[in-house]
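The complex is shown incomplete by one protein chain, all other protein chains being positioned as in the whole.
And then subunit A:
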Amino acid sequence: MAAADWQDRYYDIDQILDTPGPRTDPAFLAGDGVKDFLRNQAKILVIGAGGLGCEILANLALTGFKDIHVIDMDTIDISNLNRQFLFRQKDVGQPKATVAAEFIMKRVPGCKVTPYFGKIQDKDDDYYMQFNLVICGLDSVEARRWMSATLVNLVDPENPESLKPLIDGGTEGFKGQARVILPTITSCYECSLDMLNKQTVFPICTIANTPRLPEHCIEWASVLEWPRVHGDKPKDTDDPEHIGWLYTVAAARAKEFNIEGVTWALTQGVVKNIIPAIASTNAIIAASCCNEAFKIATSSAAYLNNYFMLIGTDGVYSYTFEHEKRDDCPVCGGEALDLSISAELTVEEFIDLLIERQDIQIKKPSLSTPTAQIYFQSPPQLEEATRPNLKKKVKELVPQDGEVTVTSTSLPFSLSLRISYT
């Protein structure tokens, strides 16, 4: 027993770990071995110390994980305090990872939490290799894609230790989901990209010429007026003065066009793309993630296969199902994605098409064939050199059934497409 443990500390949990249940894997070895693994050997990584992250850290610590690492690049904002319960007013402005780690270590003696205040992309494969499990509590699609792809790439068939289960949670208002990903074995984050709600994008011509909604006026202030008036000065959506400026400009435009409904809260919501968030939904989803982590780490019960979706707006509705792996998943499928396009399509139009695709979701893609560069977004010299290709037809550069490799700084992998023409 570790020094900080006291008699009966894990009384409730040990009831589970000392006896198999009716649905427990026969391989489960009840007793001291599993407790020792959980409490003295398991090393777990938590991505995000926000709404889900705070809950995840507390649950993991109470269930007996004692070596927890946490990564978060954000600092604490006052709007976090309605749900991120490890933070107080005095902590506003401090790094989330550090404050959360200190709180857990103080509240749950003997639990070691190692914070990293920075980006997941700062860490290399060796870093991720040290963990038994990764739990993601993120609000960014891009970070999740990166993490999922990184763990898929980490898998070495010769080395079973290289397979790191990834548990991913997400919430929005009264809704949320939790899922278990066994990289290369079950459906990965990329496989399910088309399940995401399509983000509302307001066409520039509407914003510039025919605004109808308060959102159009806010986008005008943010996308067109800010750069026109402030030049290169970056817009900081966390700066109340900047929001105030956008609000005033948007409100003036709304007045000019007789549009009602521009408010401070709406302005902030649109420019920061705010997603409503409450403690209770985060608690449900984080508990679900940690429960899966506990079951996987201890084999004390079967784990989720593989997707749990919760809708709490009308009663409590949930749906548990197996999300299928996609054979043409660019991350874990190993096959090229077949794409049939018009023979008349130009490279420029092709790029727009890729950006539009819900199952690809790419920003600023660069394209090449196995033998030639088609178009590169950067560096500037290469962009300039390949720019003339934008006006060419894809067919002039890629043969029927030819392969196109798509890369982007927002993607931790390259996407292979097989092109056919209609």
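Note that in this section a contact is a pair of C-beta atoms (placed from the backbone, for glycine too) under 8 Å apart; a residue touches a chain by one contact, two chains touch by 3 or more; residues count from 1.
Keep in mind that, in the parts below, contacts and distances are computed from a predicted model.
Of "Glycosylphosphatidylinositol anchor biosynthesis protein 11", "Nucleoporin Nup43", "DNA-directed DNA polymerase" or "NEDD8-activating enzyme E1 regulatory subunit", only "NEDD8-activating enzyme E1 regulatory subunit" is the UniProt protein name of the chain excluded from the display.
Within the whole complex, the absent chain has one touching residue among A:V70, A:C188, A:A301 or A:I360, and that is A:A301.
Residue A:N282 is the one among A:T98, A:S148, A:T186 or A:N282 that touches the chain not shown. Within the full complex, the residue among A:D126, A:E161, A:D232 or A:D314 touching the omitted chain is A:D314. Taking the whole complex into account, subunit A touches the unshown chain at residues 6-13, 15-16, 18-23, 55, 58-59, 62-63, 78-79, 81-83, 85, 88-89, 107-109, 173-174, 178, 209-214, 240, 243-244, 247-248, 251, 254-255, 257-266, 268-269, 274-288, 290-292, 294-295, 301-302, 304, 308, 310, 312-316, 318, 320.
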